[in-house]
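The other protein chains are all here in position, but one chain of the complex has been omitted.
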Amino acid sequence: MAKLLAAVLLLCCAVQARALRAVSLLPSYTEIIFELGAGSDLVGVSNFCNWPPEAGRLEKTGDYLRPNIEKVYALEPDVVFTGAWAGASTGKQLSALGIKVVALPEERSVADILNTVRLIAAALGRKKEGEALARKLSALAPRPPAGEPVKLYIEVDAGGWTTGGLSFISDAARLAGGRNVFGGERRGFFQATWEETLLLDPEAALLFSVTEREFLSRPMAGTLAAVKAGRVITSLDRDAFTRPGPRLFGEIARLRSLLHGKN
Amino acid sequence: MGKISLLLGALAAACLFSLAAGPAGLAPDIIWNLRLPRTLAALAVGAGLGLAGAMFQGVLKNPLADPYILGTSAGATAAAVLCFLAGVERTSPVFFLAVFAGAFGATFLSYWLARLAGRLSDAALVLAGVAVSAFLSALVMLALTAARERSFSLFYFVLGGLYSAEPGVLAVSALIIAACGALAMARWRALDAMALGAEGAYHLGVSPERERALFFVFACAATSAAVALGGTIGFVGLMTPHIVRLLTGPSARSLLPAAALGGAALLTAADAAGRTLFSPAEIPAGVVMALAGAPFFMWLLWRGARGRA
Partner (left out) sequence: MPALKVSGLTFSYGPEPLIADLTFELRPGEFMCVLGPNGCGKSTLLRLLTGYLRSAAGSVRLGGEEAGAIEPARLARLAAYVASETATPYDFSVRDTVLLGRTARAGLWRGYSGADGEAADRALHETGITRLAGRSINTLSTGERQLAFIAQALAQEARLLLLDEPTSHLDLKYKAGIMDLLRRLAGRGLAVAAVLHEPALARLGCNKALLLRRGGAYAFGPASELITPAALAPVYGVPPDSPLLPK
């Protein structure tokens, strides 16, 4: 009896999964959905969704700060994934149109990303795949490596734009065996003064926008321990590291090997 | 004389603040290598914008004129952003020429539109400047949307700030600004005559068309050099001449140098404040100036309205 019930349930889920039409308004959600094997459910993505390459061929619904509500509506989605970045009004407007909106909380740690994976999987009727993906991802970055963490300066955009402790990027750096020099700041994204950066004297610099040459041309950059040790890292993928998606975990592993060597 | 020393005192105080304030305290190498270049950049940008404001307000006989309101800054910024997207080096002469062309083109367009609208009244010029600025800002936003990869650093440039002034850009910009100041001082009396209007100036022996063209070139060159160094920073050009006029009187002979000193002091203080108020986070000098300057502009309009009533 129980077996039969389970089989019926499973069938229902499977049928539902096939019939879904989903729209993702954030690049990280799109990446998660493809990673769950549900890419075929997607009928629309944001203009910034460029990974995996198949996502680029889907209908575009505008940028994530200001999605085109009419376009989303015209795609007749069963479910729309939106997040804190898209603003509360987007969700309200879509709900008012009778569309099911899954508003996901902002990820402030790597664990939050796994939570997002599970929430998306549940909404798509793929709980099992979600659990498997969460396990697979957390295995890539289970815990910080042993030993003293490396003091790390992370510059996301030119002009000293970095992240404080309220960002998954800071947590990702921790799991890679780094310690964000601005991790003590109770903020997300902000512009740090160069003088403070010099003063905190990071042992490694992780740059996503400026080139090493530009970085070294800043006043007194040569005095930084990171520069003296030759640990100015520009080789990580900006999109992969700055989106709370599945690719971040591979980047954490890469950063870990850059900071602490193999193993 | 006492009033000039007041101005010099303000400038010295702003420099001291900028050189001494920061998380590293009074570490000599930080002051020398970090805060000094940044202070010099703020001084140059402030002086350039103050000079440009004094020139525009004089030659257009319009106390609301300033490089930000006339669209000069917006034109320079749009040209700079296009240069970044095209991969033009920030130290190359092409960059400076393009930024100047953008500044001059936008200013001339505002001026031409205001004349087209009939009399060259204060309000018509401001309206034309707003229209030109809005269009150019939209153009910049369009460019930022197109340039996803680098959009944030460009956005930062548009906001206006002095995070890391390149020594090469600083040297060229400071030179251009100093030259514009000297050339303007060499014909200060023409600027005074223009304060009586084009017809008044003509009958005092000054060719209004020639002076207007010359001072447009000087003011646009000073503005574009300031923008190349510090991005879009508003209200320095508007506020400075009004403040220093209270000290020196309206004659360009004392107003031009005072506006250069005053603008330098104002922006240096604003930049130092932006760097230290919310440390370790930095507020771009352009944002600090807009916070202080927009209420000032409202006050000017209110005072003007009261004056006419």
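Think of it as A and B in the order they're written, each chain with its own count starting at 1.
As a working rule, contacts are C-beta pairs under 8 Å (C-beta built on N, C-alpha and C of every residue); 3 or more make two chains touch, one makes a residue touch a chain.
Computed from a predicted structure; not experimentally measured.
A.B. asks: According to the contact rule at the top, which chains on display are touched by the left-out chain?
C.D. replies: Contacts of the unshown chain, counting the full complex: B.
A.B. asks: Which one, B:Pro93, B:Pro167, B:Gly249 or B:Pro295, makes contact with the chain that was left out?
C.D. replies: Only one of B:Pro93, B:Pro167, B:Gly249 or B:Pro295 touches the chain omitted from view, namely B:Gly249.
A.B. asks: At which residues does chain B meet the chain that is not included here?
C.D. replies: 61-63, 122, 185-190, 192-193, 195-197, 199-200, 202-207, 245, 249-251, 253
One rule holds for everything that comes next: only the chains that are shown with their structure count from here on.
A.B. asks: CA centre of chain A versus CA centre of chain B: separation in Å?
C.D. replies: 40
A.B. asks: Please output the residues of chain B touching chain A within their complex, sorted ascending.
C.D. replies: Touch residues, chain B against chain A: 22-24, 29-30, 33-35, 37, 145, 148-150, 152-153, 156, 161, 163-164, 166, 275, 279-282, 284.
A.B. asks: Applying the document's contact rule, which stretches of chain A touch chain B when the two form their complex?
C.D. replies: So the residues of chain A touching chain B come out as 48, 63, 156-161, 182, 185, 187, 190-199, 209-210, 217-220, 223, 238.
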